[in-house]
Structure formats: structure tokens, C-alpha cells
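The complex appears here minus one protein chain, its other protein chains still in place.
The chains carry the letters A, B, C, D, E, F and G, assigned in the order they are written, with residues numbered from 1 in each.
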């Protein structure tokens, strides 16, 4: 089993946090995992992305060049990463911000208006967890529980107050309510 | 033919100049020559010395460890370099300043009161040329003429005025007048 | 020895910091540079929490010389930087080597030469292993290939530095520094203080000491060089290490370290899957280089493929170890690129054809 | 081309200055350090006389970066220092290499590591030939062995630097720098100005240009590295050079460069005098290393003795060239000592026994 | 005011959009430099030295010859250029980390030599490019990634006033501190920088303008707050005005 | 005044004769340091950092712990020592080349951080150890091996007043300039240096004493002329007295 | 009716920093609800009529994303 995900969006959309939760959840389930976020000047341009590799075997390169899944939070990222997707891959797309969604029979496209949903929950910033919830539901690569556990261990100190809303968002994304 | 000379004395006795004249004279006569003076912190201690190698063949190491001749301008240098002298070697010694002169049948020791003579000539500083004159006479390795030529080419610009007295000193050292 | 262990998902750069903290690093000096900024920032936080010394120095040169200062008092000390900043430390490293001062220098390599880029790279192998500074000296060079090893090897670096009174370089790269992986963090009970009878801390109840590298007396420096050489020989004997797999029946040996070794590990698995008898030799110390292991293997295995994220640097050490017994091939990806698993597989196939 | 020739007795350091003047060096930047102080001092005088640029910079780092600045205007430029100062220039050299800027860097080596001593030494071979700075780059390294060559190779260094747009290191030592020998000074008529279409001098009548080493676009740096690699390969093909004598019938080959090669030259003569068939291989370029010559000789000569004023650095290049075909022995005198002729002779005798 | 139906861009700027963060002071200062170079008609004889810092990509934005120095070394590189080409206009563009930390020796000695160059010094009290670390100019109590509890002078020293220190050197001709946090100050900043360039053109020696500039990302603030922060925190620590006019 | 039939040597000096040239100021300053350390009874808790310069051999002369820093880096090394051992007395001893040229950044930032160390700064207007090259403190028109026609400010800049520059930094506590060219000044120099050490012992921060010192060999002068030269040429350029006492 | 000045906004270049907004003496600029392809909420003119042509917006813009044109 080997899953390679690219998550991508603007700086400010919590892309790196989403990656951490994703990777942490895999770890919690005892899987091998690497998460390689973009960094430095690349982020100055206002984009953020990262690659997560999850496997039950030792992982070689942490760089994802042929992702099996994408979590796409904005338009630009769609343009950049969609062409890299593997055949039969899955795309979770934040349909609040991504308008041009390609049609293809070869890949599975899950649209979720994450930003809108997040606004409803009261904080635009949790769009990332909504998308992640959708991803978990879709791929079933690990349990929602592990993700919630990860949330709790990653949001510490002054960020503890954010656990609730993030948890809600995760659950919303993973639910069938949309 | 291969001659290796160490010249040594205090800083201020014109040891390096003596080395240059010596080496230059060899060059003038078409011989191979290297002159390696002491430098840097070694000189901070107040001593100055150098090794000159003269040969009709290409010269390897410029460092003289077994000199065939010594030109010794002060007491300390005698102590330091005399033990290095080759058997049958020659020592030109400034007897004005060097009191403890070893006796040996294995080496040739030429005493010349260079500092006193120089004072007589009117400048303590030309003791070096007097000693060099003696060396030239003793070894005959090159002509006095070449040394005088070297003097002329080395003392340039504001030092031109010193040619005369240096030339006199050289000649005095090379003469039989003592 | 070990107090608690717990598994966390952290960046390689953070693992270096935690390793330092566990190893009893008492002072850290550094200057920001991508891709190792997390080390400096996280050190600022952690050293503050532990009541130890942290300074963001005015430059990399100041940092290495502060390391020099703290090290000579006996304190375990660290600095980190990335390629251009490491170049600036070369004089200081040479001084530490000359003065036999321990210390840990972390190089989270990026693309070069010049400003290059901020991607991970392995172009500083020569600098690390041959001494980018002046004079005859060596530093121990450790090459982790996972975030776990970033943690473990940092601790090992401090131990070796003290054991041999030598600067140790943790030779890593931007990929390892930036990557998150699960790490088993061991909290070490011992404060890992080594007894040191050569330090400067004031001459109370003993004769004054000096720590210096200027040796001007006749033959003094030469003697010192030979003494260092003896130390280096000892380290070569004792500390050269590497990880190998599938060597028993191999017909091709891949030699690779750090990030590129991860790719090669995958490649070897693929090759074995296809029935191709490849093996992997992964040096974990770059100096001393595990030349014995390699030369032993070279007696049987007639083809070597060296894979590096450079134009070819470790390949020289492999050739020296192989010493003409086998053919040595090379596949490099310089400038911040990462080698591709499928290219490694292809190269191996070409070689054995 | 040549205007006048005259023979004078000068120091090696002075010969470097005269070579620079004749080669059309338009700017010199340096910082004092023994045993190369005569270069800086004599440059102050000579550049002043010629109306060219001389600055005693605040540091070696400033000096190499001033070289960077003058070089990018197209001017022939030089800096000089000795070992610790050269360590400080490594970042700058890496930048010059990355930006493909020509320039001449003179290293009058002294004993190391650290402050070491001020005697002549050859402990910076690795630094010069492997790039003490970060990243994949090379510099041409020339190794004179007489004061005459100090003069000639300085001129050659400028020519090569411009020809390949590469920094060139004149790799010499305190013995050669301080020694006086007769030199045939050739006054060159040409101002040796190379046409350069890449320089920055204001964008009049052309598009603006930039000179930089930061290459952040996807794959951009990697491409640049491969481009540099191609250049390096070309230089390897064309510029590797060495002097050999008595190779025809030799049974032992001594490999040595610079000051130590002088000792070996004497030793070979002595050995031949005794009927022992020794030969000398003296690399005059250390990078590119004359590996072809050596590997050709290694087909016939089964024993090599490498003699260096270090703990053994060039010996690796010799081993790489010999590639297991012959045995490679080593005799080194680190720390500012000079090898002894009689020891070289003795070693050779032992080897052929 | 422009005459085409397009926003006016100085000739000395290329058409490339800068990658600076939203509200970053560098963009304004880049434009001022370009406007002045246009106005002085020196575009074709100008050579700029970009730093390592957020402004490292300046060569993509300026439409004249630009090189890139190693971190902290622009004054040395500029010296090397200007000594060979004394009739060209040579300036360095440097951040506070570049100029006042790693490059301290180079700026002090270029200034002390009275090099006839101009220095555009952008003080944003933080290392922008590397992600917001403490700079030598960071204010007391200012939080950065490497001063997580706020800069404590006891361990990290004081906000360094490098312009004042340079003014103390006999080699410097003109030094002024300006800000770009509002219109009035931007206009004044341009005047100051133009004067600095003129001093070089007239061969009068070393000139430098220190710009207090917003770094909303490094400061983790909105643009609005950044502007206020300059007014309320930075200017009291770094008073504006001519520091030296010899 | 001593009681044995031998010339009195402070306990903090070894019996080794220094290799300084005849009339060199370093010898006097070494003795002053030793006398003060004796008087303050801190010999057993002092760690000195020797520079690269003529004083590099200081460890042979001082009878306490001494290390040797790379050229220009003593303030960084001292910082590394003092931060680990805050209750020890740590001082650097540096020449003008070491402190005011290659080590400019290190001294400025150690001072700006307010490191609680003492700096003994020996300004002899020349690089002594390397044979008399121009230093940043060399006087205008002064001839040295690298300013053969005399220092020309046009190309080589101005005598740098680093003490004044350091005084401008908030991190510094006490800075004074003294001279050792005659008895009165040597006595005063000792008072100043003792004060500097006391400031460190009391934990008050960065203290530095700049000594104008004779270098007869580097200046190519007799001792007598060197003494006069300090009085007539150096002091007017480098006025003596307290520069900062915060 | 034609406005006296035309405020040109380059929506793609605008980074929504609002430096122009806070500098406009007539308070006629505001951040849009919309965003451009880079995710920035660019600025828009609320009441072009009131523009005095003072150019302050241009002076403050780090991105040359706003400019004033005189209609005549």
C-alpha cells in the first residue's frame, strides 16, 4: 500500500497544518509516513504546498512527483498539480475557490465548497480540515479518529482553543451532509 | 660545484642585503642560485639569517641544512649555526662581535674584525660587505667585480649614495690589508 | 540512561535540535539561512526553556568562533548553517581542529555553487570530508538519511566529538531538514558530561593552561600534525561505518548516502523484485569512509554505481576504495534535484547488460 | 608580444606581482599575512606606479568580494593570501565560480591547521583542488616550483581565467614566496585584454545584464551545474599538464609538485647517478590533474612514490589515476617541514628492494 | 500622471511583477530608485549590487545592469566595480541583516574609505527572506522566530543604529534616515535618495539613505498595523532626518 | 618596590622574556594587565583571549589561562567563554588590525550585545606582526609598507575611531582611551584598565580601554621618536580620556 | 457624466495591501470582496467622481497596481 498526496493552496490557507495532521494520523495508525512541505522563497510567491507519502513499507524519496491524490484549495494549484496526478487518482477540490474543474473519466473528482462551509462554521481558516475530512472519507486510508487524535496533539498551548472548531470541520468534511 | 652558505647575525646588520649581493653576484656570473632568508616572526626575536645555494646545476631545496660556508656576524649565530657546518667548511667570522670562536682542524676559520673596520670606514653598517669581501676572497666562488656590479644594481634610487662606502667595504674585506 | 521514549512527527531540523538538547548541548550559536532556519528558531525556544546558551550571532564566522570559545570551557556546543554559511566557517573549523576542540557543526546542504538555491543537495561532500579549510586536518562526518537519524546522529556527533576532541560535521541536506517523519525521541538521563582535563576555566588549583594552534618552534607543528594523523588513523580504524543490504549475492553494488540513499533503497527493492541482484552500501560516516567494507565487496562485485546529489564527489572515495578491482559508474543530480528511482533502476540495468 | 626581457634576482612573491603587472592585472585587493606580505606591499607600490587599483582591504573576505566586483566589469583582477586567509575566501570563490567570473587567487601556503606556522607547506591541496567552498565547482590550480614559474604561471593564470571564465588559483607556498632566484622578466606588449561580452558596465546600446548565482527556477540550477560540468570536462581535456623526466625506462615514478618537486628532482638525479631508474612526474596543473599521463606511466611503472609537504593529499589523485595498476607509496612532511633529499632516496631504495 | 491608458512605470523598471509580500516596503523603494534613475538620466550608466535578502531578485525588476553580492558583501563588490569604472553610477541595495549584521565590516570600511558609491539601506527590523528572524535592528521586546519571547537586550543586545555609527566616520559624506510608511514620507524619501545619487555623481563620496520599511509578513501584522508600527515604534527608536551632510 | 634582591614581577606574569621589539608598547601593557589581575586577586579565575598579532604569544607571558583566537575573532571567542562561565573574568587583548579591520563585525556586535567582558585594545597605528602594513588606524600621510607614499585618504580612507563608534552603541558601558608613552600616561592607563576590569567583575557590561602604544619597528623610528610621535601625532588624532562611562 | 480622473487598477498585480486605501485622502478606495488569481482581494474605486488626482495611491503602491489618468 502506498499513497502519495499533494496538498496545495495559498499561503494562509493552513496547507502545512493540513499536511501535519494528515501525516500525523498516518503515524498514529502505525504507518510509515513522510511529509515534505514547500519552504523558503517558494512561499514568498504566496503559494504553499506539500507532499505526503504514506506506506506500510519504508519510504524512499519524500518528493511526490506522481501523486495518487490531490487536495486542491485554490485555482492556481489546480493548474499546477492536476497534470501530475496519476491515472485513477483522486482530487479533493475546494469548489468555493476553484472554478475551472477539469472533467475526466480517468480520475475521481470530489468537489466540496470548503471555504463556504468553513465560513458557516464561523472561521474561514478551517476550510483545510473540511477538505481533509473529505479526503479521509474518500480514501479511507486512516480513521477519522486518528485525525482527531492528531488534532489534539498538534494544537497545543495557546492553540488548544482551536481544537473544537477544527474537529467540527474535520467531521463535517468526512460526513455525508453535503 | 655546489656551495651552500649560511649568513647570520642580528637584525640590523644588513644580513638580508648581504645575501642579496651574494646571490646576485652568482647570477651575474651565470650560476644557478637561490637565496632563502628568514622571515616573519622569526625576525621579531632580533635575529636574521639566510641560506644561499650556488651551483652550476639546477638547485633543489633552497634550505641549507649542511652549509659548506658560514658568514657569522654575531655571537648567537655562531652558537646556532657552527654545529651545522660541513667538514672542511669555511667560516667567515666577525671577530669584533664574536668572542668565543671554536678551534677546529676540520674547518677553516677566517676572523675579520668587520665591525671595527666598518667603524673605521665611517659606517658600522657596512660590516656586512667587509665580511662578504672576505668570503669572496676566501672561496673565490665569483669575482669581486660581480659583487661590485651587484652592489650597483641593488642600491638604487635614494640608496645610490651608499654605493661608494659599500664598495669600499667589499674591497677592504677582499684585500690582504688585514 | 534512557528516561522516556515517545514517538512524534517532526521535521529533520527539529530532530537535530532535540538531539542536541538530549545530548547535553549547552550552547548553540547560529545565523539564519534556508533550509536550516528551523534549527536556529527552535534552538532559540528550546535553549531558552532549558536555561542554556543561545545566541543568534552576527554572522556564521562569529558563530563558529563562539563555538570555539564555549568548547574550550568544556561545554558541549553546536552551530548549524547551510552551504554558503558553512564555507564561511572553514577557517574556524580548521582552528578547532588545530586546537583539538570538540564541537558539532550541522550542514543542511543546499544547491550551489554561490547562492545556488535552497533545495536539498549533496555538493559539499568534498568540503566536509577533505577539509574545506586550510591545513592537514580531518573532521568526523556523519550522514543521516531519515529524520530519526537526524536525531540519533546528532547525539552520536556530540559523543564522538568529545571522545576524540574533534569537530564533527552532521552532513545533511534541505530534504532531510525540511521533511517531517515520525521519530522515536529518547530522553537521556545522563547529562553526557565528559570529564575534560584540558579545558580553560581559570587556573584554580592547577597550572595555567593554554589552547592555541600557533606552533612556531622548530618541528613543533610537524610533530603536532603527526600526532593528529595518529588520531585520525585511530578514528579510521574504529569509527568507519555503513549500512549494507543484499550484499551476499549481489552483482551490482549501489553506493549512496543521505537523501539519495533513500531513493536507492527503493531502487534496490524494485530491482530485487525483478530478480536483479543489486545491493546497497550506505556510508553513515563519510569520514572516515567505510573503505574496508567497500573494498571487500569489490572483490566479488564487479560493478558499482555511485548515486549522489552532486556532479560526483563521493565517487572518488568509492574509486579509492575499489582501487581498480571493479568498474565504478556514476549517476548524479546536482543543483537541488533529487535522483529518480526509475533512473537508478535503468542505470543498473544498463550496467549489467 | 614580448617587449623587453631582463634577468633579475627577485623573491617569488615579487615575481607574482611582476607577472600580474605584465598580464595586465588592473586591480589587486589583499590583506596582509605572512608569508605573502611582499605581494601586498609590492603591489601597493607597483599598482600605484602603473595607475591601477590597489586596496588593502579590511579582510580577506572583503578582498575576494572586491575581486568579484572588478572582475564583473571585465578587468583582470587578483588577490593573494596564505592558508587561513584563503579559507576565508572560500565562500567568495564559490560565488565567482557560480557566476563564471575570472580572477586570480594566489595562495602562498603556510603550515596548518589553525594558525599553524609561517613556514612553507602544501596542506591546502584538497582545498584548492576539491573546492573548499560549497557546491559543485572547480577552479584551475597552477603549481609553480621556481621563482621563474611564479612569474610565468601568474601570467598563465590570468590567461586561463579569462579563457574559461573561471577563478584560477596559483597554488604556491612560503618557500617559493620567500625565495630569491634569477628570473627572466618578459615585458609583454599586449595589454592582454580579452573581449568580454558578458560584463556589466552600464547598459548603453545594449540590454541590461545581470550577473548572479541564485537560480531558483525549477531545474535551472541543475542545468547550470551541468553546463559548468561541461566546461570542466573541456578544461580537463585541454589544460592538464605536467613535466616528466626519465620516464622511458623508469621502475619507480616519483610524483611531486612545487617546492617538494625540487627536492625530488635532486633525488632523482642522485638515484640515476647510482643507477637506480627513478623518474619524476611533476604536475604543473593540480586541477585538472594530469591523470592521463600518470595512468599511461602506471601501465609500465609498478611503483609510485608521492612526495608532499602534507600528510598526504595529492596522493589521492595519484591513486585515482593509477587506479590499482601500480603500488602507490607516500612520503610526507607536514607542518612546514621540507622533505629531505636523502629520505626520498632512501624511500625509493626501500620500494625497489 | 501618465498619458497612456496604462499605469505609468518608470523606464528603469522592467514589466516583471515583484514577488514581495502584500504591503512590503521593498516595492515602493524599488520604484523610487527607478524614478530617480530615470530623472537623473543615468540608467545606461548605472550598475546596482543586489543583496542576499528579500531584494535578491531586484535584477528581475530593474531595467539596468545589476549583480548579486554574497550576503553582506555588497559594499566590497561595489568598491570593486566603482574603482574600475569611476564614471559609472554604482549603488548597493541592502537589508538590515545584510548591512548591519554579517556585512558590518564591509559597510564600515567602504564608508571609512569614502567610496564614491550610494547605499540604499532597507531597515525593516527583521530578516525578511529567511522567515522573520531577529535582525540587529529589531526593537526591544519585538517577537521574532529567534526572539520568541521578544528581544531581550540582556542576551541579544540593542537595536543597532548603524547610520549614526557610519556618520561618525570621516569617510562619509551624506547619511539620512527616511521612511516609506506614508505619502509624506515616501515623497521625502525620494528627495533624500535623489540627493544621495547626486552626491555620487558629483564625486563627493559615500552617501547612504536608510529606509524604515514595512515587512508585514516578518512582523506578522496587517499592512495597516505595519504602517502604524513604523510610526509608533520604529521612528521613536530610529529618528528620521539628516544624520550627516558634510 | 620589591623586597627581594630581584626585580619585582607580578605573579600574573611568567618568567619568560617577551620577544617584542625594543621599546614596544605591548610589554608595558602586558605588565599592567598582570599587575591589575594580581591586585584584584582574580588570577585563578581569569581567562584571556590572545589575538593574532604581535601579542599572539601572550600565553607564554601571562600566568593564567589563555587561549588564542583566529585573527579578529577574540570578541566572539570571549563571548563563547563568558556565556558558559559568567563568573569568570574574561578579557580579549587585540591589536588595531585585529579589532578594527578584520574583526570589525565581531567587536561591534559583542559591544552591541553588551557582553560582560573587557577588551584591551592596543592601537599602534600599524600591523606590527606582519611587518608594518597600514592599519585602519594609520594616520594620514603615515608611510607603511602598503602605503608607501603615505596614507592617502582618497584611496585608503581615514584613521578609524573605533572607540567612538563603539561608544555610540547602547550596549557599551565604559570606554576610555589612554596612552603608554610616558610615566604619567602609564599610571593613568593602569587606573583606566583597572576600572574596566572592575566593571566586568561587577557585572556591569562591556568595557574597553584603547591604548595608544609605541611600535618603533613598525614605524621605523627610535624609541625616543616613537614616544614623541605619540605625543605629537597620535594624540591629536586620537584624543585621550573617557569616551563613555555609562 | 465623465469623471475628472480615471483610477486604473491592475487587478492581477494588486496584492490588496490597502496602502492606497489608507492613503487616499478622499477615502474612495476599498478592498474588494473579489480576489484575483493569486488569492489577493484587490482594491476597487468606490466613487471615482471624488478623485482629486493627488496620486497618493500611486505613490504608496508597492506594486504599481494603481494609477491615475486625467480624463480630458
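Here is the rule we go by: a contact is a pair of C-beta atoms (placed from the backbone, for glycine too) under 8 Å apart; a residue touches a chain by one contact, two chains touch by 3 or more.
In this text the structure is predicted, and so the values were computed from the model without any measurement.
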Residue of F:100, F:120, F:169 or F:227 in touch with the missing chain, whole complex considered: F:227
Residue touching the undisplayed chain, where the options are F:24, F:162 or F:178: F:24
Residue, one of F:70, F:89 or F:186, that touches the chain absent here: F:186
Residues belonging to subunit B that touch the chain removed from view: 10, 12, 46, 74-76, 97
Hidden partner chain, residues of subunit F it touches: 1-2, 5-9, 13, 17-18, 20-28, 31, 182-183, 186-187, 216, 223-224, 227
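Convention: only the chains that are shown with their structure count from here on.
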A-C or D-E, whichever has more C-beta pairs in contact: D-E
Averaged-CA centre spacing for the pair subunit G and subunit E, given as whole angstrom: 26
Computed distance of Cα centres, subunit D from subunit A, in Å: 55
Subunit A and subunit B, separation of their C-alpha mean positions in angstrom: 85
Multi-chain contact sites of subunit E, meaning residues that touch two or more partners: 20-21, 52, 56, 68, 70, 101-102, 104-105, 108-109, 113, 129-131, 136, 155-156
Multi-partner residues of subunit D (at least 2 other chains): 34, 55, 58-59, 61, 84, 91, 95, 99, 114-115, 118, 212-214, 216
